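Just one protein chain is left out here, and the rest sit where they should.
Should a chain be cited, it is by its letter among A and B, assigned in written order, with residues numbered from 1 in that chain.
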Amino acid sequence: MSTAVQSSEEPRALPRPPWGRHLAAVAVLAVLLALLPLVLAPAQQAVAVRVLIFALLALGWNIMSGFGGMFSFGHAAYFGIGAYVSVWLLVERGVSPWIGMLAGMVAAALFAALIGFLALRYRLKGAYFALSTFAFAEMLRLLATNSDLVNRAVGYNVPLRGESSWAFIQFEPGAAEYLWIALALTVAALVVTIVFLRSRLGRFTVAVRDDEDAAAALGIPVMRTKLLTIMLSAAITSVAGTFYVQYYFFVDPDVAFGSSVSIQAILPAVIGGVATIWGPVIGAAILGPLNDLTATLLRDPPPGLEFLQGRAGLDVMVYAVLLILIVLLLPQGVYGAIRERWERR
Amino acid sequence: MTDPTREHGAPPLDRGTVSTEEPPQTTQLTTPAPGGRRRAVAVRVAAVVAIAVVALGLAYWRTGNEVVVTQAVLTGLMIGGVYGLVAMGLTLIFGVLDIVNFAHGAFLAVALYITVEMVGRFGAHPYLALLVSVPLMFLLGAAVQRFILSGAMGKPLENQLLITLGLALLIDNGLLLFYGPNPQSARLPNDTGINVFGAVVTVGRLLAFAVALVLAGLLYLLLQRTRLGTAIRAVAANDSGAQMVGIDTRRIYMATFAIGTACAGAAGVLVAPLVTIEPTTGELFNIVAFVVVVLGGMGNVVGALVGGLLIGLTEQLGALYLPGQSPLLSVFIVFVLVLFLRPQGLFGRAA
Partner (left out) sequence: MRKPWIAAVAVAMPLTLAACGGSAPPGTEGTGGGEAGGSGDTITIGSLHPLSGAFAADGQQMDNGAQLAVDAVNEAGGIECLDGAQLELASGDTQGAPEVGQSEAQRLIQEGAVALVGTYNSAVSQNVAAVAERNQVPFVIDVSSADEILQQGYQYTFRLQPSAAVLAQRGAQYLAEVSEQAGDPAQQVAILHEQGPFGTAIAQGFTAEAESQGMTIGPVISYDPASVSDFTTQITAVREAGADVMMVAGYYRDGVLVANAVDTVQPGLDAVWGVANGAFDTPQFPGEVGDAGEGFFDANYRLDMTNEDTQALAELYRETHGDDIRTAAVLSYDAVQVIADALGRACSTDPTELRDAISETELDSLIAQDGPIAFDETGENENAAPILMQVVDGTVQQVFPSEYAETEPVYPASPNS
């Protein structure tokens, strides 16, 4: 698929199953991060929440494109559906975003099934499959931009409630609850990933990715397996969209369906390690703050580099160079590289 | 380069995108077998003519004014020429290196700024910048391939994608750093309109269009008639096979990427007088260029030119059919239809 020459050798193969330990690690991580609000100031907490949203996006992407081997360059479609469905229900109908989240998951999964079916029915692969997913995300963006049903390019503001509310996911700015909810959603996605990999569907998915013909010969229902994987992936990503709107209070077609969202779904996974359980989370933890770090660095440069201060564009250049270096030097991602080293011991 | 009119009579679904089992580079640069070509051509020409008639009829019905339709067609062709021009280098890289190069627009932007420099600093005619831009961009492309992308060859699609995206970010923001954000321009002296059947077109656009044709021809000759071209086609068809017959594939990759980037260099100079030049201007063309590449069949230079023209027309006529919708919407609709129905491209040969 995306790798063109697919093999079942190390980087993309299934992590062999210390499932219990993986779950335990998730639990430890959850507890550790849940304590973050105690030590973080609000602006840093905002970065942490952004990291978790990235992670959620990428966890979704990783199911379809990492474990499933179907390279999506259009996850913005599912993120955007999650965002728009929930905010539409909230603003126009007063429905709680938790219900909106479920509705968004269903809608995203259905849309994913539709375009997945079309792309698979016409047997698109590799770059062509990727470009088709991209095209659908862009079509949604253009349709939303010109559709009165969803307020055209204006988008939606989430109405402020004035009081904290778990039912409507709205708290004081900088409240720890935001981080906890984002954390809970990310942990849930991690657990779903682990359970998925253990399940029959997960094993079928990996088998189909590694050798479609052999899998079919063994009686695995290829089309159904792929579609279910795509739907699961879309549903997870849509949750990121729903939470994004509640946290940022605003959505418009570019924010929801723009191609930068699709890129942000891919980046953490590739940096962390494609088709690994932990890759997307690690990648997000590296990338999320990277932008802020380079910006901070150039805002108050260390002694000797003062001439760099305030040069617009430089921070993004530094970010780009780091990105290229990471991808070139750690092609299997950070987690992939760490794991390889451990296994060599 | 493949003559786009020749093809096998293979069923359209059994086709030429990268397949999992075989070596990845199975593109259309191979020399085709001549079977069944007349009938296929006739069918295809008939289909194109039929679609064109329907499209024009619809446009006339929507607007009720033949001058507007004529203008839309003319403008569509001119813009399409530019799209084709931008897509040519991209399709070559896509076809031979199998890399989805998101930095192509950024390379184009570099050429735009080279033009600005030439015009601003030396008062040269904008098109004279071709003499500087093409060789410079050739070298830049060679260097980028050698030092950055060579490490990504054969890596998963997502890795290549991120590297080229990173490159694009790097270049765009480098331009922002050096030239600042203010828009620049490189206007043609005495660029007047010419009347064609009541519609008008400027000399600048006509020139860009003409050079696009010439460039497509030159590239075609390069690929078909030179040893380098033959080697490139061989690598595109089967790189391990090419290696076995003694072709240095690494050099060919570098040369191809350099040629593709030089094409972006040429396109940038020709486009410079037609656009407002900002660090992000190149990105405008990226998406459309990819659509054109798929439409024309990846690796197919002539296909890219024709694909560009079709997209230009789709955009202009689409704006007449669906007023109030973005013309890009019709472009994407056409794109998806082509992906599904003829994924090897309108002019591609089924593998």
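Criterion: a contact is a pair of C-beta atoms (placed from the backbone, for glycine too) under 8 Å apart; a residue touches a chain by one contact, two chains touch by 3 or more.
Here the structure is a predicted model, which means the values were calculated and not measured.
**Student:** Just one of B:Val67, B:Leu131 or B:Val214 touches the chain that is missing; which is it?
**Tutor:** Of the candidates B:Val67, B:Leu131 or B:Val214, B:Val67 is in touch with the missing chain.
**Student:** Among B:Gly57, B:Pro135, B:Pro183 or B:Gly241, which one touches the chain that has been omitted from the display?
**Tutor:** If we include the chain that is not displayed, B:Pro183 is the one touching it.
**Student:** Since one chain has been left out of the picture, which residues of subunit B touch it in the full complex?
**Tutor:** Its contact residues with the unshown chain are 63, 65, 67-68, 71-72, 74-76, 78-79, 82, 173, 176, 180-183, 185, 187, 193, 199-202, 205, 274-276, 278-280, 284, 288, 316, 319-320, 323-324, 326-328.
**Student:** If the missing chain were put back, which residues of subunit A would it touch?
**Tutor:** Interface with the chain not displayed, on the subunit A side: 15, 18, 21-22, 24-26, 28-29, 32-33, 36, 39-48, 50-51, 142, 145-146, 152-155, 157-160, 172-174, 244, 248-250, 252, 254-255, 260, 277-278, 281-282, 285-286, 288-293, 295-296, 299, 310, 312-313, 315-316, 334-335, 338-339, 342.
We take it that only the chains that are shown with their structure count from here on.
**Student:** Take the average of all CA coordinates in subunit A, do the same for subunit B, and state the distance between these two points in whole angstrom.
**Tutor:** 31
**Student:** Taking the complex as given, what residues does subunit B use to touch subunit A?
**Tutor:** Touching subunit A from subunit B are residues 13, 15, 17-21, 23-24, 94, 98, 100, 148, 151-152, 154-159, 161-163, 165-167, 169-170, 172-177, 181, 279, 287, 290-291, 294, 324-326, 328-329, 332-333, 335-336, 339-341, 343.
**Student:** Within their complex, state which residues of subunit A touch subunit B.
**Tutor:** 1-6, 65, 71, 73, 118, 122-128, 130-132, 135-136, 138-139, 142-143, 145-146, 212-213, 259, 263, 266-267, 269-270, 274, 311-314, 316-317, 319-321, 323-324, 327-328, 331
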